[in-house]
Each structure stands twice: as structure tokens, then as C-alpha cells.
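Left out: one protein chain. Kept in place: all the others.
Labels A and B are assigned to the chains in the order they are written; within every chain, residues are numbered from 1.
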Amino acid sequence: MRSLFFYSKIYFRYLSQYLKSRLEYRADVLIQIVSALSAQIGTLIFVLTIFNHIPDINGWSYGEILFIYGFSQTSMALFSMFFSNLINLGRLYILDGNLDRVLLRPLPPLLQIIIERLDIGSFSTLALGFGALSYAAVKLNLSFSYHLLFFFVVLIFSAVLILGGVVLILVSLTFWVKDPTGAIAWPLMTIRDFAKYPITIYSAPLQVFLSWILPLAFTSFYPATLFLERTDYIFHVRMTPLIALLTWGIGLFIWKRGLQRYESAGS
Amino acid sequence: MALIEVETLTKTFKISKRREGLSGALMNLVKREYQFVQAVDNISFHVEQGETLGYIGPNGAGKSTTIKILTGILTPTEGRVEVNGLVPHKQRRQHVKNIGVVFGQRSQLWWDIAVIEAFTLLRDIYEVSKNDFQKQLKKFDEVLEIGPLLHIPVRKLSLGQRVRCDIAASLLHNPPVVFLDEPTIGLDVAVKSNIREFIKEMNASLGTTIILTTHDLSDIEYLCQRTLIIDQGKIIFDGDLEKAKNELARKRKIQIDLYEHIDIDVIREKLNIAQLEFTKRNDYSLTISFDKNEISAINIIQTILDHFHPRDMKIEEPTIEAVVKEIYSEDI
Partner (left out) sequence: MRVSILISLFVMENLRKSWRHLRIYIRFSKIRFVDKLSYRAHFFLVLTEYLLIVIVSYFLWKAILTDGRVIRGYSLKDMVTYVAIAGVFRFFINEFSGAISREMGGQYRTGELIMNLLKPVSYQLYIYFHAFGGILFHSVFRIVPVLTLWALLVGLTAPDHLAIFLTSLVLGALVHAGIAFLVGLTIFYVEDNSGILHATSAIIELLSGTLIPLVMYPAWLVSTMNYLPFRFIFYQPMEIYLGHLGKEAGIAVLCAQTVWVFALSTAGYFLFKNSIQKITIQGG
């Protein structure tokens, strides 16, 4: 209990420090917001344009596609908000030796890395995702209950954890694969595009891959079906929190093993 | 039991070799060649509480690797390390509460925030009470003069200012063991002596154990009773460098400038001592080298004064650099 209090205190201290330092460069903040938006808005424009010409994609209506997109975008934005620094772990920390500084402090290193940076741009993508989600929900006239709200929170939380866990696994590999660009997790940001659309459009092997090997379908499509009242995927919906725990477990294991191989920069 | 115990410590790194040119780059894409480098090779030493230990050696000798193992950053390949009864890389979080670390070449403070903000953040992390914190700040201000720097963002500090703040930051929690890795590198003389003074005072008043790596041997002369010299991963000297200077560097040189034209044969005849080496510098100046344990400098000087008209005389003490060089060369 005491340590929970201690850690949340430290978290907010770090956060306020970070925001203070960011706000010194106001133009930067604006630029981050604009660039985050411009990187994410392409898919939305794509969907809007395509549905000008056709009524459905693989049996999924405009509203449903928008909802899945919104769910994916929301979980991704929350991921960037809390875990964005994990992506830098390879280059900034492992290869450039900033991990030295982190390891010299009496706090869990992963916690320090996560809280050292907050992606301000993610506020704008969160708004975008949540906007799409709400718009689609209204358009589809989806039912609402406190039950569903609770599930929504649990599922979004799980989705964020899955993304974080997968990134942690990939980034921890930098301890072994000493790629000087440290970009091992970057492709994931592209592969994530898979999760923006209903998984049913992909071939069977790809569906298996996206569900059970790189579980990105659990970060958007499967959880979203619960609210779209499609009952075919209820098993997957139930699995979502488990997958979240599993990916984090594996991620932490590889991270701990990797830390022993850490070589620090220079000699 | 000693405060720091290092037994048969070894750290091996795997390094990939790069081939040159276009075809080399293509080959690298397919297959990499690796080589193993022993940064630290089977070293052992103990450090007692309250010691100030100098740790020196050429670049890439394994100094930083040792320090990083002792501070828990690196996991050793083989061997045993204990600091304060803790194994650094295993009980890392407990261990780092007991130590303070300064890397002169790399700040551990947050780049964008003011120094005082960084300090209060560290205060919270190390759970230092507000009272102790104020006391520490006051103490640091007295010697390191950091008072005026507290409200400046770290990135705007000069190197000397930054290192002073870094030292203060690493000592806020009053650790019993302090590692200083090149703390004076690139600093001007005034700041250097300021920092040395502070280290000496800390060791004397609090009994803090200090491990100091440096390139500046005058730091060692001023601060350390004991010095380890490491070269190519092995410890080649462990002891008092001042004593080593007396033992190893027995050669003394006297430089003599005369008003008259120098004739070495005449001088040799007058001195009439074997085992002297004469080097003529120019027509009016020469150097005499001798072993100080066998011949007294006074004898030589007296004889010169009696028979010639010296304009100037200088006795050259060997520098500590020369001593270290000699230790290296003996090692080879």
C-alpha cells in the first residue's frame, strides 16, 4: 500500500516536471499535436473517401468500420500517452547508454523510462479516436449500459497493455540484436494498420497470425465487436484481458533477461 | 569484512567486426563476424571503509567497466562483487540507495528542468526528509557554491557548474560510498581545486568511502592514499603512488648552467664519481643524472660550486606521470 502511494506520488512528480519542461517550448507542443494528427488522419480520409463509392466492406457498414477504427485509435492514443517512451528504449536508452542513469536510481527501471516522457501529441489522436468512436456509436444507435461502460474500460485497458507488452518484447530484443538504429519496434507502428480494419478481410493464416502470434486484433477488432453486438467473437472478447497479462508477462521476462546483457555505451 | 569486495571479476564483451567498402557492406548483411574482448580480466581487490581509492589506467583499460559493475549497471560475466554486503547487479535498488555516482562526462540530471526541481525530485525518489534536504543544500552551497545555480535549467549550465550540481545531486541522500568517474575532466583549475577540497572534506568529516577514476594524476596525488592501476583489464599496481614514486623513480637529474664554456671531461674529473651520466645541452648548460639512493645531490652541487661559476642549478623530481609510465612499461 505504501509503495503504491509512493509510486503514484513519484509518477505525478515526474509528470509535472515533464509538462513544465515541455511548456517552455510552446511551439514544439503545437507541432507535436499537428504532426501526430497528420500521421493518423490518413486512414480516416481513406475510409471517408471509400465509403463515398461503396456501401460496405466485407459486410461491415460505414458506421461499424468507423467504430473499429475509433477503438483502435483510442487504444493506440492511450498507449502513446503512457508508453510512448518504450519505443525509444532501444536507441535512447539501451544503445545511447541512458539506461545507466536509470539503473542508478532506486526505482524500477521500466517505470522510470515509462514516466520520463509523455507524448503530448497523443492528446489530439485520442480526441480523434474518441470522436470517431462516439460518432459511430450514435450513428449505429448502439445501446448503452453501465455494464458495457465497465467492459469498455476493461477492454481498452487490456488493449493498451497488449500494445505495451508487444512493444516491450520487441524493444527488449535490442539487447541481443544490437541494431544501431534501435528501430526494432518501429515496424509495429505500421503493422498496427492491420488492426484498424475488420480482421475478416484478411486470409485465414493472417487472421491466425494477428490473433495468436502478434495479437493486434485484440487491441481493436475483437473488443469492438462486443459493442457492435456481433456475437461470433465473444470468446475472443473474453480472452482479451488474458492476452494482455500474457504479453506483459513475456515482455517483462525478456526485459529482465536482456538487462543482464546490457553493455552500456563506451567501455 | 571489507566494504567493497571484488573477487576474480571478469567482464567479456562481444563486438561485431565491420568489413570495409561496398562488398564488405554486402557481406556484413549476410554474415557478421564477432570477437570477444575481456574488458575486465580476473581482477580482485578490497576497499575498506573510509578509504579514498584512486583508480587509473589508459582509455579502454577497463576502468569504467569496473565502476559500472560496482554500481550495478553491468552484470559481471564471472566473479564475485559485494558492496556493503549487497551484490550490486542483483540487489540493485537497495544497493543504489547506499551509493552516490558522478559521471563527469554525462549528466544524470534532467536536461530541461531547473536544478532545484531536479533536486526535489531526487529528494522524493530517495525519500530524504525535508529537514535533511535543507541541511544538505546548505552544506553544498558552502563548498560547491551552487546557490546561484539552483533556478537555472540544467542545459544552460556551463560544464563546471553542471558537474558541481551533479556532485551535489548524487550526494543528496548522504551515501556512505561514492563513485566519481572523471569528475574533473575538462574543468578549469579553480573549479577543480574546489571539487577536490569538497571531496577531501567529505571523506574526512563523514568517513565516506570514495572511488575516484581520473586522468588527472594531480587529483590522485592530492586525494588518494591508495591507487589501483588497471591496464588491458588487469590490475598492474595496487598501493600508495607516492611511495611508488620514491621506490620506482630513483633517478634524479640536475641541470646546471655555467658562465664559462663547458668541458664535460673537466667536470667529470672534478666530480670524480662513477655512475654519473652527463648530457650536454649546449655550450653553457648540461644535465647530470644519478641514482639518489647511491649519490647525494648535495655532493654534486658542492663540487660544482667549489670549482665553477654556476649561473643556475635545478634539481628535477620525477613527475607522477613518469612514474605511472614506468609502471606501464614494466608491465609490458
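Heads up, the rule we're going with is that a residue touches a chain if its C-beta (ideal position, glycine included) is under 8 Å from a C-beta of that chain, and two chains touch if they have at least 3 such contacts.
As the structure is a computational prediction, the values presented were derived from the model and not from experiment.
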Listed residues A:3, A:49 or A:231, member touching the removed chain: A:49
Options B:22, B:190, B:274 or B:298, residue touching the unrepresented chain: B:22
Sole residue of A:23, A:153 or A:183 that reaches the chain not shown, by the stated touch rule: A:183
Positions on chain B contacted by the hidden chain, ascending: 18, 21-22, 25-26, 28-29, 32
Where the missing chain touches chain A, by residue: 25, 27-28, 30-32, 34-35, 38-39, 41-42, 45-46, 49-50, 52-54, 57-58, 177, 179-181, 183-184, 186-187, 190-191, 193-194, 197, 201-203, 206
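Methods note: only the chains that are shown with their structure count from here on.
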Contact footprint of chain B on chain A as seen in their complex: 6, 9-10, 13-14, 17, 20-22, 24, 97, 99-101, 103-108, 178, 259-264, 266-267
Complex contacts: residues of chain B adjacent to chain A: 13, 16, 39, 59-60, 62, 64-65, 68, 71-75, 89, 92-94, 96-97, 101, 103, 106, 108, 110-113, 117, 121, 124-127, 153
